[in-house]
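There's a structure below that I have some questions on.
What you see is the complex with one protein chain gone and the rest in place.
Entry: subunit A
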Amino acid sequence: MSEDELYPLLKAYEGRSASASGIGKDLVNEPMIRHWCEVMGDRNPAYEGPDVIAPPTMLQAWTMGGLSGHTGRTGAHDELFALLDGAGFAAVVATDCEQEYRLPLRPGHRITFDSVIETVSPRKTTRLGAGYFVTTRMDIRADGELAGTHRFRILKYAPAAGMRPAPRRPRPVVNRDNAGFWEGVAQHRLLIQRCASCAKLRFPWLPGCGACGSPDWDTVEAEGEGTVYSYVVMHHPPFPAFAGSEGGREGAGPYAVGLVELAEGVRMVGNVIGVPYDKVRIGTPVRLEFFRADEDLELPVFRALAEGAG
């Protein structure tokens, strides 16, 4: 990657118009001024009363596209950003803002603006990730008169997610009552407790038998066959530590957690893998697998068996 093939393509946009005849979506108005001053804690009397002016630092706010997006942006601006997005530099953060104020803005002023792409930097490595600094200069007019200039620098970057350690799943709480279960998992054996007195199987592990009260037990190894007895799909919040049970996938999209009834008759909770989360159904046949989440954690999970098997 020493050769930056993208840069010459980006640099070609220097000097090109980024927005032409943009029009502020709102006339300069007192409510927006007041909301701004509330946020800033700014009690300057110049920003209220009959002779109100807008805080000069609001300059850019009058040009913002808001939720409905920008108007007046040129093809050059959109192409430059599409190039960067397409190359993976999709995230944006503002780094510099230089504003000069020539005329005060007052309620009723109609805002128009034109901007030009001044410079695109070579690729830089930053704390957030590698990217390019794009500097634009905007002239802002109030009722047609130049009221201020606004030079703005942003970093378009590829988030350096790999620089942060991957989040780890929470650890299971292993205690005297369930240690045998986790010892089994370590040997890729799913152990079910069996009452030594009445032979009733129980899961999860407990110190005593729910049927007869006996504290004595031994274990039976599950064959590993089961069916989905019930399930939930986790959509929100996406919790990176719970990224796909098969590992490797970025972020934790929706995933299915099943209550699986084992062939032996007990039920246990585990991720259902090998099938899209929205294809899991009650009755889906599954087979036990062991999933290594990290070097210290292995978990039993359930792989959905091919359609038609059930």
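Convention: a residue touches a chain if its C-beta (ideal position, glycine included) is under 8 Å from a C-beta of that chain, and two chains touch if they have at least 3 such contacts; residues count from 1.
Note that in this section contacts and distances are computed from a predicted model.
Enquirer: When one chain of this assembly is omitted, its UniProt record names it as which of these: "Fumarate reductase subunit C", "Carbohydrate ABC transporter ATP-binding protein (CUT1 family)", "MaoC like domain-containing protein" or "Ferredoxin"?
Expert: "MaoC like domain-containing protein"
Enquirer: One chain isn't shown here. Among A:G129, A:G224, A:G270 or A:P300, which residue touches it?
Expert: A:G129
Enquirer: Have a look at A:C97, A:L206, A:A241 or A:A263 and name the one touching the chain we're not showing.
Expert: Per the contact definition at the top, the residue touching the missing chain is A:C97.
Enquirer: Pick from A:D42, A:D216 or A:D294: which residue touches the chain that isn't shown?
Expert: Residue touching the chain left out of view: A:D42.
Enquirer: In the full complex, which of A:A61, A:L190 or A:I273 touches the chain missing from this view?
Expert: Checking each option in A:A61, A:L190 or A:I273, the one touching the absent chain turns out to be A:A61.
Enquirer: Of the residues in subunit A, which ones touch the absent chain?
Expert: 25, 32, 35-36, 38-42, 44-46, 55-58, 60-61, 64-67, 91-101, 104, 128-129, 157, 159-161, 163-164, 237-238, 240, 251
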